[in-house]
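I have a structure I would like to understand better, so I am pasting it below and will then ask my questions one at a time.
Note that one protein chain is taken out, while the other chains of the complex remain in position.
After this line comes chain A, so read on.
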Amino acid sequence: MQLALWTYEGPPHIGAMRIATAMQGVHYVLHAPQGDTYADLLFTMIERRDRRPPVTYTTFQARDLGGDTAGLFRDAVLEAHERFRPQAMLVGSSCTAELIQDDPGGLAKTLGLPIPVVPLELPAYQRKENWGAAETFYQLVRACAGPHVPKPGTGRAPRAEGRAPSCNILGATALGFRHRDDLLEVRKLLLALGVEIRVVAPWGATPADLAQLGEADFNVVLYPEIAGQAAAWLRRSFGQPATTVVPIGTGATRDFVQEVARLAGLPATLAEEALRAPWYARSVDSTYLTGKRVFIFGDATHAIAAARVAAEEMGFEVVGLGSYSREFGREMRAAAALHGVEALITDDYLEVEARIAALQPELVLGTQMERHVAKRLGIPCAVISAPVHVQDFPARHSPQMGIEGANVLFDSWVHPLMMGLEEHLLGMFREDFEFNDAAQPSHLGAPSQSGREAAPAAQPMPVPAAETPHSAAGAPLLAWVPDAEKELRKIPFFVRGKARRNTEKFAQERGIGTITVETLYDAKAHFSR
């Protein structure tokens, strides 16, 4: 048993639902107890879908268990077929039905439906959501395209004369992080190259579309977690090569275009006029991003891609890299080694939290979970991977992939840091005479001057003890000689508070009671080490 509060992934049948919901003309009959319909609201609420997922649940109850749950299942399949008239059906068990061993595949087969019925074996006590999605997609692809696999030894027919090279785009699902917009971006990249797009699947595809997968020259795999298994089968069965680069970030997008061009036998062309991220990263305003320590966690694809962008395109230092995708442990470790860190492969959020707390990064890139951890620890954070909440299914175009994806990454990662800098400055201003809580905005006029620095300059300068922060705590009194106070006021106002604090701390630690100009500069030298 594993004690769990948060799970990065749902059970595998949720993965199957993501495939069924992404497609058209597919219906999933899930042998499941009452209550498992909760999963519908992931799609209707988080992704804001305007229709119910194409899933029928048998919703058996305790009183059914002694009787004929198999009969219940058969009836549900017949009724779902009658009502929804799908082109293909998925049948399977959720975790509880797995225990009562009704064999949905066998039961459905005896019904003799006139459509392909794909039985799903999704071991709910071993595997998780992404595995379930990959397995479901693979089984569907096999069931639909399998009959069209050329006989062994016949090889691929050469492309017809004058016909453009073509590809399928594989992997986009329902409830996928930015899948909708990634697809648009990748389409743009492929069309610019002159590659014809045949089937996009599972997103929007029908079983009839899947049957034609073998006709394309190669496959574009957007999310290896989901489409890797199906793409491997297509390679074996139809001799279709698949892309290996996921175009997240400027560098990866360029590499992806190179790879596709090579697979298609076309010259690489990438229209970069809308690409702003590299210039933004080079502009002087971004200098302060240099060497920012960043911790990255998510699914393997997004985490690995983010690490490259962070290091090569933002100038950050990757201090931690990890993933909950155990299936991609090898890839994760290899990527982590590139950045000189050890990969954290876990699905226990407490371990992730402990690592973040230990590393104290300046930015966290992660899932919804890391967002909350970072919030608790007061560290800026941006979301780069599922699981995500409703706000990360935005109305606006917001891809992670391609040219616009690179722009989006720059904005969404820098944004929390800007917020961080802003907060930092505001924290300093709070002690400044112009920005303290009691000070009136200057545009309202100033009937009563506030703040000690607005007092007549000729006043004797030793600061009243009551105004130094530590004197209240019983620390020895500190006095600023007038010259030192004057010198302090030459320091720009937004760092003056910090300079005052540091100087007084320095003096206190050394038992200096009177702060002179010398003390001020000694302290500055001390703290600027």
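FYI, contacts are C-beta pairs under 8 Å (C-beta built on N, C-alpha and C of every residue); 3 or more make two chains touch, one makes a residue touch a chain; residues count from 1.
As a convention for this text, contacts and distances are computed from a predicted model.
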Could you check which of "Hydrogen dehydrogenase", "Iron-sulfur cluster-binding protein", "Na(+)/H(+) antiporter subunit B" or "Light-independent protochlorophyllide reductase subunit N" matches the UniProt name for the chain that's left out?
"Light-independent protochlorophyllide reductase subunit N"
Where does chain A touch the missing chain, residue by residue?
1-7, 9-11, 13-14, 33-42, 44-45, 48-52, 56-62, 64-65, 76, 79, 83, 94-96, 99-100, 123-126, 128, 372, 376, 389
